[in-house]
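To keep things clear, I will list the structure first and then write my remarks on it.
All protein chains but one are shown at their positions in the complex.
By written order: A, B and C. Residues from 1 in each chain.
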Amino acid sequence: MLVVMERGATSEQVQAVVRRIEELGYMARPMAGLQRTAVAILGNQGSVDAARFSDLAGVKALVPVTEPFRQASREWQPENTVVRLPGGVTVGGDEVVVMAGPCAVESERQIVDTARLVRDAGATVLRGGAFKPRSSPYSFQGLGEQALVWLARARQETGLAVVTEVMDTESVELVARYADVLQVGARNMQNFSLLRRVGRAGKPVLLKRGYAATITELLLAAEYILAEGNPQVILCERGVRGFDGATRFVLDLAAIPLVHRLSHLPIVADPSHGTGLRGTVVPMARAAFAAGADGLLIEVHPSPEHALSDGVQTISTGEFAELMRQCRAIAEVVGRRVAEPVEVG
Amino acid sequence: MLVVMERGATSEQVQAVVRRIEELGYMARPMAGLQRTAVAILGNQGSVDAARFSDLAGVKALVPVTEPFRQASREWQPENTVVRLPGGVTVGGDEVVVMAGPCAVESERQIVDTARLVRDAGATVLRGGAFKPRSSPYSFQGLGEQALVWLARARQETGLAVVTEVMDTESVELVARYADVLQVGARNMQNFSLLRRVGRAGKPVLLKRGYAATITELLLAAEYILAEGNPQVILCERGVRGFDGATRFVLDLAAIPLVHRLSHLPIVADPSHGTGLRGTVVPMARAAFAAGADGLLIEVHPSPEHALSDGVQTISTGEFAELMRQCRAIAEVVGRRVAEPVEVG
Amino acid sequence: MLVVMERGATSEQVQAVVRRIEELGYMARPMAGLQRTAVAILGNQGSVDAARFSDLAGVKALVPVTEPFRQASREWQPENTVVRLPGGVTVGGDEVVVMAGPCAVESERQIVDTARLVRDAGATVLRGGAFKPRSSPYSFQGLGEQALVWLARARQETGLAVVTEVMDTESVELVARYADVLQVGARNMQNFSLLRRVGRAGKPVLLKRGYAATITELLLAAEYILAEGNPQVILCERGVRGFDGATRFVLDLAAIPLVHRLSHLPIVADPSHGTGLRGTVVPMARAAFAAGADGLLIEVHPSPEHALSDGVQTISTGEFAELMRQCRAIAEVVGRRVAEPVEVG
Partner (left out) sequence: MLVVMERGATSEQVQAVVRRIEELGYMARPMAGLQRTAVAILGNQGSVDAARFSDLAGVKALVPVTEPFRQASREWQPENTVVRLPGGVTVGGDEVVVMAGPCAVESERQIVDTARLVRDAGATVLRGGAFKPRSSPYSFQGLGEQALVWLARARQETGLAVVTEVMDTESVELVARYADVLQVGARNMQNFSLLRRVGRAGKPVLLKRGYAATITELLLAAEYILAEGNPQVILCERGVRGFDGATRFVLDLAAIPLVHRLSHLPIVADPSHGTGLRGTVVPMARAAFAAGADGLLIEVHPSPEHALSDGVQTISTGEFAELMRQCRAIAEVVGRRVAEPVEVG
């Protein structure tokens, strides 16, 4: 249960609600959202009678929350969260957004050139790894801050917003200095210290589903960020572990309509990591939009066969341009439109 | 390796190839396809020198087959298999086909009425269970032959082709008397005796992927049917087992482009069983077409909440009509068109 | 709910209960067990008042059954089912039983020699495939009836009971003529026609868990056999599909204590198929006994490297003898003893 406070409720009024909850034998947890404050009642069995709070000033309503996540649930906020990126692009509204770029930033030229190519084809956000989580300590781990500088340069040249991964609490500040969206990778979905830290970084967060995480666990991970006061969370389906080695992961597109039913947060799909197989990336990208995804995170490289990492799942800029054409048509079928790049200079 | 014979090769010529293979120390397995005969070489390590067969009449070429399935592979037959159904509908060609109907046949009126409704909305094949495989022996098991009679009646009234499940070897003949397409269910995907029997039934077969079957195992199961001389096999992705109870299965849409790359057989998707959740059926149906599916198998019931089985994953005829509209638009995006119902009488 | 009848209840009394259930608006399903007859009440929400049946003769009690399986549940039968095999071996009682032998019967000599070797090491049941379910139609499929004859010969020579797989309804009678235990393989766990047929064959059945089957589904599959009047069912854990290709399957040993809690049926483990890797078979065989398994199904071959199938997961008779020594000690730790071979002639 949530005791939802009136918009202008004072902290004294909130404290009175907390005391009342504790008098009833439950635990109270105030949660300050952007749009309203509420106090969660924890430890109760079944529903709590609203009449117990009717004499308290500043109380608007008692809302039942059946899911373990609270601020992430549709019950807490019925209307869609719309995340606004620099340059005017929105995620979670009428627009669907395409985030494209190489797996890893390899050189200034590579990232600036790719940024131009994907922008011209219709992407509005540039992706590119500066810090790369790799299973082996001996694999290429990204170029670090140098890559961040080049990403910022690519933004300057193209007007594209930049999304890039942050791997640990120590580098959140550094990455936030350059990036427009902080990406938390699948392996870190339950790195709770990192979630709390990006919740305080003041930038939108792209949170990838862990590859053995349930939808409930994904939304609880988002709740860690929301609970720190950051409502700008974009979820990302990127494939779960399966038993058939033919694809690297199983892209679970049903997660998209499911998240839309349970939560107000936007969700995008990553068909590149989600299948790990170039021939399936384009069909699954189309499928993601048809399933209602709010956007796409996709690996594009001018010459995939020369990419330093993940070449096998990266499409060429030519394939990408054709895909964009198809995505525009599919977005229209589901009553959306692909966000368009802004003019720069 | 396959020794592919000329189109008019005699059985003596085939026998000569068999003897040569055995002289070389390998096993030989002649495989008569509709379009050509070949002799598979089994037991070899690495490739076999084509020169060893150059003196034999009727030999066209030696073809390497890297996959364990043979006749099901693209290497064996580069061009798509197109399955032709009564009424002129094709599966695997330019058309995409929608197979719709209730989970189970419940009465003559229910199946005939539903058939009319789905035909009017654009379906060209009627699905409906007469024999129902159920986890519990105490659950409703279908109405058997009576249901088959009613399905045939619905076909007569609407011109729709009929697909229905056959559960065991004993009833193949009975079901084949009424149905246009014999469905082999997910639980029976590796019921090899049943696969062999439907391979000799002279009717197209819809083979559903087992819910823990790899793509290779699915194609090997198809190979059992092809090996009996029946080339008319339609595969069906219907969801694999996953760890998140939020959906009943994980609909693995990447299987569609993957099958298209490995095999010439058509593949359709079943979003009803594939998710088991009404709210996700329509988005995943759209996604299947966007991923390149050759068709759709979908549960539609005039009043899903009154269905005898699987109501929770069944959409209404109203939702279905709206879905058909969207599917036509998506088919166009991927260069296909939805097969249209024929006019009856 | 079950209406449990007195031991000597007449069929008229049972019919009276059926009528009463139907008058109450529910469905009735009489279930004749070996030890007692009951009538299941289906279609009810919540419990049914026992007072509604207090005036009917022959009614002993109303028993709630919370699981979807009925006769397989501990609630239906609290005491363990003990399956008795020819030669006096029991499964499910104090003894734990070792079923050993080659994957496939290859020759009379091979099977008779292996039978002697495993008997001398301490096995009491001989396993060996006559009909082999194989993913590919081109793989070795077993020697059929000839192999059955040789298995019977091995039994005659050694006194070992024989377990072998039956793959379809057509061959149940044939296999039942030679075998002491009919094995239903993992791929056929939900081949319901086969389950019903072995339920009427008058022989104990070894039912393997499908490799994506839940414990509930396994027990419901057993229920199909029990519902035909055959109470002699032995379950078998043989590994489920997992995401790590390092082993062929994940042997889910927790299924053993779980089945023991939910059901009265015995359960054995198959570490050979369960891991598919020779080096892990012996440790997992020991682990199965430590987890409380009622027996072991294990592939043993005098020279594994020459086996026609599954050599990679087969242990030698030498390794087997050492394993038996360890298993005897572990059985003792858990308060059991390994069944000992009988002396023959």
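Note that a residue touches a chain if its C-beta (ideal position, glycine included) is under 8 Å from a C-beta of that chain, and two chains touch if they have at least 3 such contacts.
If you're wondering where the values come from, they're calculated on a predicted model, not measured in any experiment.
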{"item": "Omitted-chain contact residue, chosen from C:V59, C:A291, C:I315 or C:V338", "value": "C:A291"}
{"item": "Touching residue (missing chain; options C:M27, C:V312 or C:A329)", "value": "C:A329"}
{"item": "Residue of B:K132, B:R241 or B:R278 touching the missing chain in the full complex", "value": "B:R241"}
{"item": "From A:D49, A:D120, A:E170 or A:E340, residue that would touch the chain that is not displayed", "value": "A:E170"}
{"item": "Option from A:E6, A:E217, A:E319 or A:E332 whose C-beta touches the chain left out", "value": "A:E217"}
{"item": "Touch residues of chain A, complete complex, unshown partner", "value": "29, 40, 42, 68-70, 133-138, 167-170, 187-188, 190-194, 210-212, 216-217, 220-221, 223-224, 227, 240-241"}
{"item": "Residues belonging to chain B that touch the chain removed from view", "value": "241-243, 245"}
{"item": "Chain C, residues in touch with the chain not shown (by the definition above)", "value": "212, 214-216, 240, 242-247, 250-254, 256-258, 261, 274-275, 277, 279-280, 283-284, 286-292, 326, 329-330, 332-334"}
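Definition applied: only the chains that are shown with their structure count from here on.
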{"item": "Top chain pair, ranked by number of contacting C-beta pairs", "value": "A-B"}
{"item": "Separation of mean Cα positions, chain B and chain A [Å, integer]", "value": "38"}
{"item": "Centroid spacing, where centroids are CA-atom means, of chain A and chain C in whole angstrom", "value": "48"}
{"item": "Distance between the centres, which are taken as Cα means, of chain C and chain B, whole angstrom", "value": "33"}
{"item": "Per-residue multi-chain contacts in chain B, two or more chains", "value": "212, 216, 240"}
